[in-house]
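Omission of a single protein chain aside, the complex is shown with its protein chains in their original locations.
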Amino acid sequence: MRRERVRELLDQVASGSLDVTRALAALSFEPAESLGFATIDHHRALRNGYPEVVYGAGKTPEQICAIASHIAEHGDGVLVTRLPAGAAERLAVALPSIEINDVARTAFLAGADRSPRGLGTVAVVTAGTSDLPVAEEAAVTLGALGDCVSRISDVGVAGIHRVLGKRDELLSASVVIVVAGMDGALPSVIGGLVRAPVIAVPTSVGYGASFGGLAALLTMLNSCAAGVTVVNIDNGFGAAVAASRITHRDA
Amino acid sequence: MRRERVRELLDQVASGSLDVTRALAALSFEPAESLGFATIDHHRALRNGYPEVVYGAGKTPEQICAIASHIAEHGDGVLVTRLPAGAAERLAVALPSIEINDVARTAFLAGADRSPRGLGTVAVVTAGTSDLPVAEEAAVTLGALGDCVSRISDVGVAGIHRVLGKRDELLSASVVIVVAGMDGALPSVIGGLVRAPVIAVPTSVGYGASFGGLAALLTMLNSCAAGVTVVNIDNGFGAAVAASRITHRDA
Amino acid sequence: MRRERVRELLDQVASGSLDVTRALAALSFEPAESLGFATIDHHRALRNGYPEVVYGAGKTPEQICAIASHIAEHGDGVLVTRLPAGAAERLAVALPSIEINDVARTAFLAGADRSPRGLGTVAVVTAGTSDLPVAEEAAVTLGALGDCVSRISDVGVAGIHRVLGKRDELLSASVVIVVAGMDGALPSVIGGLVRAPVIAVPTSVGYGASFGGLAALLTMLNSCAAGVTVVNIDNGFGAAVAASRITHRDA
Amino acid sequence: MRRERVRELLDQVASGSLDVTRALAALSFEPAESLGFATIDHHRALRNGYPEVVYGAGKTPEQICAIASHIAEHGDGVLVTRLPAGAAERLAVALPSIEINDVARTAFLAGADRSPRGLGTVAVVTAGTSDLPVAEEAAVTLGALGDCVSRISDVGVAGIHRVLGKRDELLSASVVIVVAGMDGALPSVIGGLVRAPVIAVPTSVGYGASFGGLAALLTMLNSCAAGVTVVNIDNGFGAAVAASRITHRDA
Amino acid sequence: MRRERVRELLDQVASGSLDVTRALAALSFEPAESLGFATIDHHRALRNGYPEVVYGAGKTPEQICAIASHIAEHGDGVLVTRLPAGAAERLAVALPSIEINDVARTAFLAGADRSPRGLGTVAVVTAGTSDLPVAEEAAVTLGALGDCVSRISDVGVAGIHRVLGKRDELLSASVVIVVAGMDGALPSVIGGLVRAPVIAVPTSVGYGASFGGLAALLTMLNSCAAGVTVVNIDNGFGAAVAASRITHRDA
Amino acid sequence: MRRERVRELLDQVASGSLDVTRALAALSFEPAESLGFATIDHHRALRNGYPEVVYGAGKTPEQICAIASHIAEHGDGVLVTRLPAGAAERLAVALPSIEINDVARTAFLAGADRSPRGLGTVAVVTAGTSDLPVAEEAAVTLGALGDCVSRISDVGVAGIHRVLGKRDELLSASVVIVVAGMDGALPSVIGGLVRAPVIAVPTSVGYGASFGGLAALLTMLNSCAAGVTVVNIDNGFGAAVAASRITHRDA
Amino acid sequence: MRRERVRELLDQVASGSLDVTRALAALSFEPAESLGFATIDHHRALRNGYPEVVYGAGKTPEQICAIASHIAEHGDGVLVTRLPAGAAERLAVALPSIEINDVARTAFLAGADRSPRGLGTVAVVTAGTSDLPVAEEAAVTLGALGDCVSRISDVGVAGIHRVLGKRDELLSASVVIVVAGMDGALPSVIGGLVRAPVIAVPTSVGYGASFGGLAALLTMLNSCAAGVTVVNIDNGFGAAVAASRITHRDA
Partner (left out) sequence: MRRERVRELLDQVASGSLDVTRALAALSFEPAESLGFATIDHHRALRNGYPEVVYGAGKTPEQICAIASHIAEHGDGVLVTRLPAGAAERLAVALPSIEINDVARTAFLAGADRSPRGLGTVAVVTAGTSDLPVAEEAAVTLGALGDCVSRISDVGVAGIHRVLGKRDELLSASVVIVVAGMDGALPSVIGGLVRAPVIAVPTSVGYGASFGGLAALLTMLNSCAAGVTVVNIDNGFGAAVAASRITHRDA
């Protein structure tokens, strides 16, 4: 309840236009909806032209198709992540203009209003080709949120010349998302090369003592490059939203 | 090696002013120092007026004092984090103008050049009073890096009205650093209240199944608010540098 | 063996209508009851009208159907949880009046005697729609145990207004079961809103660093709201029995 | 701020004895209560006669003494848990009527208003004598919250006759708190003996593969007795508050 | 190399019948096979009438059938554990007198010589019916090793009267193998009831925080009943061999 | 309640010497103490001449001295394990005939009745000298329980000749207790050398990835020698009791 | 790009047969080699005759076949590891001279240039037959890298005579790779037998508390034999490359 509304209530009580009991009830039961601020639900992007986001894992192709169609009918955009098997085909039939990305396992349909454009370019960097699905999920999400994306692929630190060769591209990015599995060492190197915000995404790429991405996650949390931040394993979507929070800071 | 330098070498070879053997050697042994870009070392901030950062843990008061004095003599600023017992007293004697923060366990001496000012204000939020040392480390670091800080304390989610009462302050921040131990739930709530970048710092506050901050860390990595990023347990310094990378984006 | 049956046996012995040897055999055949106190076996509810509970995981549809039919023949109620694939169809044929719940993966057939009614209403709250199967297992179990259920769904903390909007419903509940995966933060917020007992159920919803529900489990064990208790990951059944122990306190 | 106080304020505004600005300030000064619902902060008990709770760990004896004295001056009760070394002596001097419990490491001073009495008796059961400090923290907390306590000690399952010999006492309890370290097996046995709510508290008693109480915690979460709920390792305070939520259900 | 053999060598050197160089070589290269003691290979039982043991996991039905047939041709007995799907049918055709146990997933063919008989009876106890496959693996192995087996099933501690009702049977056993998943609490109770050796076998029965049997394993390692020993999760075979080492002590 | 007692009760009911109500009460409330069987409490040995066992960890020297003196006054034996600092001196004064073992950190005073003698000899083997304290705790306990002990020290597998050189001694043991930290590999080798029961005791000796004995514990649970059983980390006492259960099988 | 190719380019520029722009493009097209030092990419072997390495996991048979054919067309060798189902057949058709190893799940096609020969022989030792696939991956990789391999199989420590019987073969090896699952104890024994470098490879062979190879990994890291080094679980390829780095030291 905003301060003004409380003052208004008190004024009404003072003027006798509101009795104490009803004022008490109003103060006690101010519902959430009157709070009047934007909320960002899980896996759902920001208001004003941003698409609705549907997390596809655990949903049937039928459910996803129904949800996406329902949103599209209202002229809103929709982004589906973690498309389960069979969903792409069904969506392509139902919504012919939807853009399917097989690597990212996403489907995106722009709404009537487009997302506000983010400042600058977000670089999405991968250590190895196996990290591409997570990186593409980030890239597609960024596109849906109105960000420009620059992809830099397969520049893992075991061939350090590869990432050094991309220095210019890295230095020109507003935000750098670094996607890496196995040893997860790439964000430490890039964090030392650039001054822009670096968001590290560990992936579950690897075997044995990678423990499903835990090794890369711990590496990144302990990065010797100060100011690297980390999101959940395989969470390309989350990294993109985090980047978009930065590039849309003034939007 | 930059493309221009390679072209130059090739031109010299083409013109005969450089023989093949020496050109080959030059291509093979291009040293690092010619790379010419800024690097951010661990626990050391950015160039141009930024202070040197000394990680105090594991160093003796004597060592810290010697290092800090050495830096100060050159007119540079210095920030010491994780001050060990006894270091504060010794530093205060050696460098009377150094600012000691007992809660943050930091010492800061500004340099002749001040850090460039960051855009906006960084809110540093704590769930409980036990989280204050980590939050103060972040706040002191932000100050040293040229950022304005807004402190919001003791607004843990078990009394949800507390954080809601700080909504305006949160909404006006450029970046929000959320420091929380125990259940680590606060970043999820704040991530849903604001659109600015949210950096979550788990703390080792708690006992038993908090496992030294692991519980809060996992909570934050799994935040249901999209786009929350995470740093290491108790890493107030890192969160501050990450925020500063955002607020100094165009610096 | 119920106390009445033991008394009956003893009466028969006293009256000479039953000889000692046969009485001894009858008592021995049911050694549990001869100890004279109530026992609650694993995944099996309380005596006197409560249904038998069959844990379906790891059993074949044939086995489940045979067990359920056997129980039903004696006029007793039966609740099957964690129905394996194919079991629902087979049960529906064999016991036409059995109630199948596809989301909860349960089957329930009320017995001739109904469970004693619990005091008040148990609120079953979920953070996200993916938590519904676990919540429904709790809700169906509560119904089978004689409790009234109030469902509050999809009120995760990233949109804090959602749970605040349900405050009245929460405040009127006798017990609140809170089901949440990912960051598991919801019980901390609800534990601060209500004074009734709060039972938190972590779910395996999530990926990466959720580690199969471990993240949510640890969050809940470290809840900053005092007096929140926790059951095993995905254990909707156990939460319901715990709630029923409270609502049937005087039964 | 209690509902009565808000009504009082409103009455004053209605009668003109308080102007709107000062009423607004009063309401704003206590934003929590203006939301109109009870809040339970971490380690702080319920309203209306309940004591304030101070978590002593990490605080100096001086700080604890200052906080407790401050509360006592207002006539409120105060419960300090996890007293650090030296705090007991200092508190005893400052507040002569405070009750120190060396085993529980608690200090309790009743307020002018006593906590409302809980229904029935809460049994606090320990598996071994090493579990007593955690059990006593629970018992002292229960007393401070207005609950009657029945202590049953050293009835670990390796001597199963011990717990069976306490069956009557267990059966007469409203709630049973079971405190056990090492194998943590006792709640499973008691959960099968009684129909009342059972709250299990794992302790860090043990060594080696007890991993600081993790073994007991996992045992309890996997209890084969349905409806046992669990709190954090060594969290006697939390178990007591959970029990009190049950016994004060209608308060 | 045995002391007598060394003395013999030295005698030969002293008498000149062996030169120094060859004596040195003999001392240096005493091969393993001359060691002359029994070895117990992994998943393979003791010599002298004991069957060969084949660990079926990871082998094809064809491989298992070929190995078993090869052993049988020499008149030796063979025990196959962890039979993969399809192996039972194939073995039954190839070796009609082989005994298949579907629950234990074992196949056993006695050899021409039978295993020496163990002393007394080994009780194999299960907490729940889901633990039966592991218990049966133990029971079949014991039979193959010449031990008498007494099965006690479904006596988990949540219904403590069940295990107490089997006290006589337990007290008469030479060794007690206790098989339990979930909370793994049964060995602690039985370890307090009997003075015979107790071998605890954790099973992977359970879900969520049972972590594939880890919870039960830790419980058993921390048993409050002194002198309980533990084998690997689901290792019914190993428990049986351990019991057989005890009952064949003098064999 | 034993079958004979039930029959007796029924006979009394049949003969009219006991009325139904009292018979019902007797059946319902058969107390534990009437069970009449031996119990083995935690860290406390068997009845009949066995000493009482006091677990010293967490007790003050004063407490230990008081307990031990109390037991000694009744002519009973007492074994104190994990003696805290200062307890040995105090015990030596109070009970001059008590045997202090500084390595094992134990104190033992034989009772008027001696423990019955166990069959054969128990070999206590260590991999390295750092494992001696745990081994000595086992050896002292065995002595107190009436077992003969053979010590074999410092025969870790990195010098495989060392354990091979002790083969005869190992083969003559009734039970072999193998104490090893670091890689915990010794029980696998010894389990292959002998046919007697092998009890493996992991120790917390090591650093880094030994994780306080976890590495050795896992090694032993996965021993490739069949029939090796394991106790908790550093639990020399438990291994000794387990061995004593074997050697006193017929006692 | 090999050093010879760079020299060739430079020669062409010097002689005027290649202009600077095209030379620059050629160098730029392969930025890695332009830095002039050898790089070892992940799962890719050394320069000069070494085969390209393709990590097959997660690739389709079609993709693998296309990549391998592409490499083969240039006359280069190719080694594919972790062949997915169906890839072997397809490769055999496309590249008839490729060598498929079903146990190792590898395919190898030698290039026109053979790898330089390594010094001495690398022994590849397994503890059990289940470890063979990992050992064969190492052996095939060694062959592809130009090393001689000596295989020693099924010499686990539970039958210690087996490894002792292979002492001569072990002592003659330049490097010893030891592959073991379950308890992972073999490297400790072999590390004590030989003075050559010992590389330990834990495997995921086992169940229960082997935790997918974690137990063997920890054992090896804690080896009581000094100077044993370790690679990732199941990483036969990595062990082979490590060995080859030693045997090609002067190459």
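Letters A, B, C, D, E, F and G mark the chains as written, and numbering starts fresh at 1 in each.
The rule is simple: a contact is a pair of C-beta atoms (placed from the backbone, for glycine too) under 8 Å apart; a residue touches a chain by one contact, two chains touch by 3 or more.
Remember, it's a predicted structure, so these values are computed and weren't measured experimentally.
Asks: Thinking of the whole complex, not just what is shown, which of A:Gly143, A:Gly159 or A:Gly236 touches the missing chain?
Replies: With A:Gly143, A:Gly159 or A:Gly236 as choices, the missing chain is touched by A:Gly159.
Asks: Which listed residue (E:Val20, E:Ala85 or E:Ala112) would be found touching the missing chain in the intact complex?
Replies: Here the residue in touch with the unshown chain is E:Val20.
Asks: With the missing chain put back, one of A:Gly56, A:Gly77 or A:Gly191 would touch it. Which one?
Replies: A:Gly191
Asks: Touching the absent chain: which residues on chain G qualify?
Replies: Considering the whole complex, chain G reaches the absent chain at 37-46, 53, 167, 171, 174, 191-199, 217, 221-222, 224-233, 237-242, 244-246, 248-249.
Asks: Since one chain isn't shown, list which residues of chain F touch it in the complete complex.
Replies: On the chain F side, contact with the omitted chain comes from 128, 130, 156, 158-162, 164-165, 182, 207-210.
Asks: Which chain E residues touch the hidden chain?
Replies: So the residues of chain E touching the unseen chain are 1, 3, 6-7, 10-11, 13-14, 16, 19-20, 23-24, 27-30.
To be clear about the criterion, only the chains that are shown with their structure count from here on.
Asks: In angstrom, rounded to a whole number, how far apart do the mean CA points of chain F and chain G lie?
Replies: Computed value for the inter-centroid distance: 49 Å.
Asks: At least two other chains touched by the same residue of chain G: list those residues.
Replies: 34-35, 128, 156, 158-160, 164, 182, 208-210, 214
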